[in-house]
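Note that one protein chain of the assembly has been removed; the remaining protein chains are unaltered in position.
Note that the chains take the letters A, B and C in the order they are written out, and that residue 1 is the start of every chain.
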Amino acid sequence: MTNTQVLRAAASRKRRKPGLVRAVLALVPVLVLVTVAVFAPAIAPFDPERSVDAARLAPSVSHWFGTDAVGMDVFSRTVYGTRIAVRFAIVVALIATIGGILIGVFIGLSESSRGPLGLLGRLLNQISNYIIAVPDIILGIVIVGIMGASDLTLTIAITLCLIQAPIKLTRVEVLRVRGESYLEAAEMAGEPALRSALVHVVPNSLGPAMRNLPLIFGNCVIILASLGFIGVGLPMPTPEWGYMISSGVSALMLGQWWPAVFPAIFVLLSVLAVAFTARALPKTWPVLADRFSKIIPNRRNSLA
Amino acid sequence: MAESFELVLSGVRKDYGRGSTALTAVQPLDLRVTEESELGIIGESGSGKSTLSRMIVGLEHPTSGEIVFDGRSVKEWLSTRRSRLEFRQQVQYVAQDTTSFDPRKTLGEAVAVPLRFLRGITDRDEIRDRLDAIAEELALDPAMYERLPHQVSGGQRQRFALARSLVVEPRLLLCDEVVSALDVSVQGTVLNLIKGFVQRHRMGLMFVAHGLPAVTFISRELLVMKRGEVVESGPVRDLVESPQHPYTRELMNAYDLDDGRKELS
Amino acid sequence: MSTATRPDEAIAVRDFSISYRVDGELVPAVSDVTFSLSRSERLAVVGESGSGKTTLATAIAGLLPHGVAHVEYADARIAGRDVDLRVGHRVIPISQLGVSMIFQDAMTSLDPVASIGHQFRTVLASGERRSRRDVRGEAAHWIDRVGIPRPERVLGLRPYELSGGMRQRVMIALAMCSKPAVLIADEPTSALDVAVSQRIMSLILELTAELGTAVIAITHDIDLAQRYLDRTLVLHQGIVQDFCATDGLSAPERSAYTRALVKCVPRLRDFDRTSLPTLAATMRGTGMGGA
Partner (left out) sequence: MNWWRGNRWWLVRILRLPLDVFVFATIAFFLIRLLPGDPVVVSLASRNEPVTPESVAALEAQMGLDGSIWSQLLRFWGGMFQGDFGASLVSGAPVTQEVFSRLPSTVELILLGLGAAFVATIVLGFLYTRFSNRALRKSIQVYSSFATTVPVFVIAVFALLLLYVKLGWLPAPLGRVSSGVLPVVTGFPLLDEAITGNWRMLGETLVRYIMPVLAMMLAYTPNLLTQYLGGLDREIAQTTTRFQVASGAKRGWIFFSVFRRSLSSVVVVFGLFFGSLIGGAVTIENLFGFGGIGQLGVRSVESIDFPTLQGFLIIVVAFCLIAMLVVDLVNMWLDPRRRPGVAAEGN
């Protein structure tokens, strides 16, 4: 190893490769989150949308998190809340990332060309520039206001907010890759332009949008909870964290802290879990990839 | 052995920008290059030497004037798919390697691409043979074809970039600052390889650099550029021994060290 | 402390080693460097990329980033005084008074948002209290000394408003205005064109000769060493190959690596050769084995 490399490695401290155990540990928080979501019906002891006992019971053995103002079991509602948040977050993260990559690639490839495609690319780019300026929650309020609150509406509203980042990230990356000299080399080697766009540009432009995916996941949970909190989220009895917190606040004032605090803790933990895994992933991914697939050559773990 | 060819530049000029802020990168220039040529182009950064070589291969387009290769203008060569490939096969360009390889493709895959598109070779065995042949000629280890670009040293990568261009046996090779980023000890190796290859295959060579000694070694004729203008040209020996233009003189003096150096051998 | 201090000594280091901490292990970068320079003496530290030459220079200037490097030495003196060159704890290192350093690129060296006058003030006004006018006058004097016309005007400008050559000169003036005992130049000319680099080098040599400052130039270019510098220290993979007068670099008693390195430098009059000597071939020829 040369001196420059040693210095760089030492300064960034990124060369430390975690072992397989650590790599798997990094995934644990998110796995727990998903497990709770998937097995919510098995975990929750009561029906989350029905009064099951007297109102405002403090946490006890039968009701771990107590009951709320209408006698619904807070624990069951909180667990089902995980299911709703995770379902939303997965759907939105997938749509926003895949859609954002497609649109970003299209804009990046077309915007500098003449003709109708270039025009469309530039138009999409401008629209995206403006939508970025709209505060997430304001956009959510307006869309819910016009379309009414439902799963579909909220998915559209949140996706519209969060798709802008992958679009921008991918577009910038495509533009960067297009300026790389290996595309000139491809031109000199006689590769057709379309082929080199698909073979060289697209695969090399996916990184930033993929790394942004966990962020979308976390942000989706936050926006959904925020909209629910101000009362423009999913309709009433649905066990949604934000709505649970806001309806628990009045009880909180009276010292009955449990209906508001438990869902708040769950919001906090779920977002932190995603952030934790997202941060650990770039370090642990090579280790996992190394273990599970020797076939695909991985750039990061072969850096010597 | 490559057949003869003729590359003629007449009144080629390149401007960047328009109106009052326009910058002339290359002043009107005439030049003739044949398979006999081993032409070195030297100048400081911003002298237009790179722009010139990029215009010849059609990566940039002259503002005015014409570049004609074997009776057809470069623009014409590039206008249809078939002639474009034919032109690319005959004229190859190697740039200073920093990122001239796709980080996701092995070096072997990269070197095979021109064979497939410019030579129309699709047979795997034949591609393999040709890769091995070019590796041998450029003193490369064929095992390295399996590696990714960042897994070999800068000097090796530069040689693979040469292999990618030379594997199609072009008639004219343009090298743009191919050794500038390399350590002195590696420079010599790469220069020897280029010179040897060009002479064995009787190809034309245009070698662009800002370091004078590399250019004087590799070329027989020299073009000195400054601010887009050719200030002097002629056989290397004449320019080194008796430079006429003050800029050329300054350049030669900067490298000439006869007084201070006692060389062995 | 064992060697007697010569009165005209500018810098002396003995058994100077640097290692980097990587994953808790110390990886040696430079080992056991010993050299000394008297005032106005000029040293070239020559090596290929990765030889440790920049690390060595950064360590002598006290600029190694904290927490990643480890420095050891038997003896380190600058201008006759013992100095502490070990890597400190501070996030921003403390200046080793007496060693200035200039870098390849003046644009990234100067503070991009402060005026030139302000940048001089930060250096000249340290220590004693001085009036603004006084400091301004001295700054203008320094700018004049590096050959920039109308120095008063330049003081009000910011780096991006200067031409590349002027920035380079301003950087040299700033580095020299604290009258250091040693000036380290890290690849001072490799970003410059030949003609400009000649002018810049002669400016550096002229100024340092006037002030009796020793020069250490870090370079990959043996040519530069042979042209401008009295002595040369050849580094290869962190180990000193030779430390001698530049004239004697190709003498038979020098190490095989040094001689091979000198031989491989392409020369202007190589046009008659069919091939250039390469490092590996030359070293094989001398029977010393490869690197």
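The definition used in the following text is that a contact is a pair of C-beta atoms (placed from the backbone, for glycine too) under 8 Å apart; a residue touches a chain by one contact, two chains touch by 3 or more.
Only a predicted model underlies this, so the values are computations on that prediction, with no experimental measurement involved.
Shown chains touched by the missing chain in the whole complex: A, C.
Annotation: of A:A40, A:L57, A:V232 or A:L281, A:V232 touches the absent chain (contact as defined above). Note on the undisplayed chain: of the listed residues A:L154, A:V267 or A:V287, the one touching it is A:V267. Across C:R21, C:R158 or C:R269, the single residue that touches the chain missing here is C:R158. Interface residues of chain C with the unshown chain, by the touch rule above, are 58, 61-63, 65-67, 89-95, 97, 99-103, 105, 108-114, 119, 122-123, 125-126, 158, 160-161, 171, 174-175, 177-178, 180, 184.
Listed here are the chain A residues that touch the chain not shown: 11, 126-127, 130-139, 141-148, 152-153, 156, 215, 218-219, 222-223, 225-226, 229-232, 245-246, 249, 252-253, 255, 257, 260-261, 264, 267-268, 271-272, 274-275, 279.
Criterion: only the chains that are shown with their structure count from here on.
Of all chain pairs in this entry, the one linked by the most C-beta contacts is B-C.
Mean C-alpha positions place chain A and chain B at a centre distance of 48 Å.
For chain B, the set of residues touching two or more other chains is empty. Chain A has no residue in contact with two or more other chains.
The touching residues of chain A, counted against chain B in their complex, run 180-182, 184-192, 199-200, 203-204, 297, 299, 302-304.
Those residues of chain C lying in contact with chain B across their complex are 48-49, 193-195, 197-198, 220-223, 226-227, 247, 250, 259-261, 263-271, 273-280. Residues of chain B touching chain C in their complex: 44-45, 183-189, 191-192, 195-196, 210-214, 216-217, 220, 236-237, 240, 247, 250-252, 254-257, 260-264.
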